[in-house]
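The complex appears here minus one protein chain, its other protein chains still in place.
Chain IDs A and B follow the sequence of writing; residue 1 opens each chain.
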Amino acid sequence: MKSYPVWQRAIIHLFLIALAVACIIPLLLVLSASFSDEAAIGKYGYTLLPKAFSTIAYQYILSDPTQIVTAYGITIFVTAVGTIVSLLLSSCMAYVLSRSDFAYRNKFSFFIYFTMLFNGGLVPSYMLVTQVLDLKNSVWALILPYVIVPWFVLLLRTYFADIPESLIESAKLEGAGEFRILFTIILPLSLPAIATVGLFIILMYWNDWYLALLYVDEGKKFPLQYLLYNIMQNLSVIKANPVPGMAVRLPGENTRMAIAVLATGPILFAFVFVQRYFIAGLKVGAIKG
Amino acid sequence: MRNKTNKWSWLLLAGLALVLIVSGCGNGNNNGGTTPPPGEPPSNSTNEPAPGDSTDASKLEPVELSWYVMGTQQKDIEEVEAAVNDYLKDKINATLKIKFIEWSSFDQKLNAMTATGENFDLVFTASFVNNYVTNAGKGAFMPLNDLVEQYGPHIKEKFNQYLGPASIDGTLYAIPYNISAMAQQRGINVSKELADKYGFDPNGIKQLSDFEPLYEQIVQNEPGIIPLGMDNSQRSYQAMYTLPFQFIDNKLTGAVRNGDDTFTVVNQYATPEFKAYVDKMRDWSKRGFINKDAVSLKDSDTPLKAGKFAGIVDNKAPGWDVSFKTNYGFDIYQVATTEPEITTSGIFISMTAISKTSKNPERAMMLIDLVNSDPHLLNLLSYGIEGKHYEVVDDANDIKIVKRPDGITAETNGYDLSGGGWVFGDPWMLYDYSPDRVEQVAAQKAFVENAKQSPLVGFVFNPEPVKTQVASVTAIFDQYMPELGSGTSTEAKLDEFLDKLNKSGADAIIKEMQAQLDAWKATK
Partner (left out) sequence: MVVDLNFPFPVAAGYDETVTNRKEPTTMAVPDNTALNPTTSFPPKKGFLYTLARNKWLLLLAAPATLVVLVFSYLPMFGLILAFKKYNFSDGILGSPWAGFGNFEYLFATRDAFNSTINTVYLNAIFIFLSLVGAIIVALLMNEVRNKWMVKSYQTALFLPYFISWVIVGYFVYALLNFDNGTINRWIGAMGGEYVQWYTRPEYWPFILSLVYLWKYVGYYSLIYLAGILGIDKEYYEAAMIDGATKLQQIRKITLPLLSPLITIMVLMQIGRIFFADFGLFYNVTQNSGALYSTTDVIDTYVFRTFRVLGDAGMATAAGLYQAVCGLILVYISNWCVRKVNKDEALF
């Protein structure tokens, strides 16, 4: 389209590279620290390459592989099912909200948005899930509370609203019901939005440990993040409240870093994977207008 | 046609949903409050036979009890539960579900459970986790006075002198079973190696300044080592408890001078002793005795392990130096800075409570009684099954010395609390991995025996009437104390601190404390 003087392009690249480096370095430091011996971290601080290579942190965390494997299983199930259900329901809602001819559009939008601000708090939510719905120790307790996230719904709404009304109208002329319109027209045209929101929902379910903390107390049903969170937090809590007689060897800094790596590593792949749809889909979006 | 079937399935879903809401709403309203059986006093709720006859299990209906303690989920928990249930069948005819909740989540989890009136039976409570006073105050726990009378003969035998101090306004809400940790002695650790090197006598310390010669030497001759390490947790101000006061709360304004029989509550931060302490800390920091980044250091673990700290402020307790060595790798002298004392928070160091929502409080009490009198049961809960999870090495004493089976480590063991069985019951009954344990127990017993009881033991301050001021004062404490305690503050900061305390209602708190203390004293 437009060509650039080289020096302008160079500046842009330099700036972006600087930013990228600032963002990557911490991750490398985490990786390096996770593979370090702990005393080395105490002495040398965080370095790009471990001064004393050691896999002891990973050995400690992975010492009980069955638990980790089970946890991965739970997390994958929750993430997969949760993302599908959430995307489905959120898309339906978002589509309805995007239709300017929907009589209750503003009321429903407000209905959804209101929950972003007002929250009953821990106690009633806990009551609801464990007593009313009796979901304690059920995987559904890990899925359902997050199925509708107002942010995502409103985001999808804005994107769906971009699709020209004429398409919808002509579909209606051909006798299509709302369901048909949603699934055969809107969704295919909104791939980038679905991909983006899908990614965020995946991240949300993957990273959560809070629901497990509240609703799960059977070891077999712990999701991955909760397991890792516990290892991480137990270190600080036990240290803060030592009781004489507790002869427990406490692992340290390198373990915390290893936990961070184990927790985020897999999801990075998801991101890279989804990116492909993101860019490609955008081209579709650009052309469709 | 596709549309039609879609339509009907959606309608069905919507209909189901409506039904769910309606029924949910109905239950929701009923569950809006907590759901203990209305008004029934415990002893009437089941057909219990005459109390005191704990061996007549055949007369009892089988019940299930749940017990919440801190710990990590164990792989073989069901196996151990089965063994426990087998054992309990003949004794109290109850089955037990052991619920381990991670240390880090314990407070939140229990808070949610008690706040929503969830049904469970036994739970660990203390001053530092699942706060005893707060929970009792909010009605989370069952009053135990009668239950102990009827079903807790062994408890009375062992812990009688502590039941009174553990009561709040005369009502007992949990059993204080951990005598070993009740006595507290303040101290400062010093590395044994360095102490010996510079001729430091750990027994010759009368006051804080007696540490200075050693510290001076360390600063001059050992570069890179800080004599006294602090971090921004309570370590930064732990030395404050050396001051000659009976502290009513760890943070709040309000303390009684040692030796003051009139029990007059004063603002300890406004006293000359406190100023002297702050000045001394500032001096120490300037001379390099305390690490300058104390205020931003999250915890002292890493520097300790790396050998950067020669010592930290820490309570002195028998056996603690062994744990220290295990964790941080070097020997220490525990130097005492106060006399051993039993305070209220010591009494509360480990207790078992029965939830108000328990359906079988009598059986729960029987279990507590049993756990604290029957070593077999306690060690079953703490170490698992003999032969599978542990092996006996020496059974000359009641306190057997055990080890893990060959080839099994703490991480691979199916049931391994790593010595954390004290959450269940009397740690003096526990087996141990270390052959020194018998001596350690004897030392602990002597330690507690010699400890003085604080004149205020048993008094608990109820913050409710002044909770706004409590919130403000605590915030101010958090803001200023790490600096003041680690010596990185300026002189003006202390005045600022006092000024802010006054403005936030420190006086109101003191007045309230005095009123409550006087009322409590009158009942003695």
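Here is the rule we use: a contact is a pair of C-beta atoms (placed from the backbone, for glycine too) under 8 Å apart; a residue touches a chain by one contact, two chains touch by 3 or more.
Note that this is a predicted model, so its numbers are computed, not measured.
Of B:I225, B:V266 or B:V295, it is B:V295 that touches the chain left out of the display.
Screening B:L144, B:I476, B:L494 or B:M513 for touch with the missing chain picks out B:I476.
The chain not displayed touches chain A at residues 1-2, 4, 9, 12-13, 15-16, 19-24, 26-27, 29-30, 45-46, 89-90, 92-93, 95-97, 99-106, 108-125, 127-128, 132-133, 144-155, 158-159, 161-162, 164-166, 169, 172-173, 177-179, 182, 192-193, 196-197, 200, 204, 207-210, 225, 232, 253, 256-257, 260, 263-264, 267-268, 271-272, 275, 278-279, 282-283, 285-286, 289. In the full complex, chain B makes contact with the omitted chain through residues 7, 10-11, 13-14, 17, 20-21, 24-25, 28, 32-36, 111, 114-115, 117, 131, 134-135, 137-140, 232, 251, 291-293, 295-298, 356, 463-464, 467-472, 474-476, 478-483, 488, 500, 503-505.
The rule we apply is simple: only the chains that are shown with their structure count from here on.
Chain A and chain B, compared by their mean Cα positions, are separated by 36 Å. Residues of chain B touching chain A in their complex: 2-3, 6-7, 24, 27-28, 31-32, 72-75, 77, 99-105, 108-109, 111-113, 115-118, 128-129, 180-181, 233-234, 298-299, 301-303, 305-306, 308, 317-320, 322-323, 326-327, 349-350, 409, 411-412, 418-420, 422, 427, 433-434. Residues 38-39, 41-43, 60, 63-64, 66-67, 122-123, 126-128, 130-133, 177, 179-180, 213-214, 217-219, 222, 229-230, 233-250, 252-253 of chain A touch chain B in their complex.
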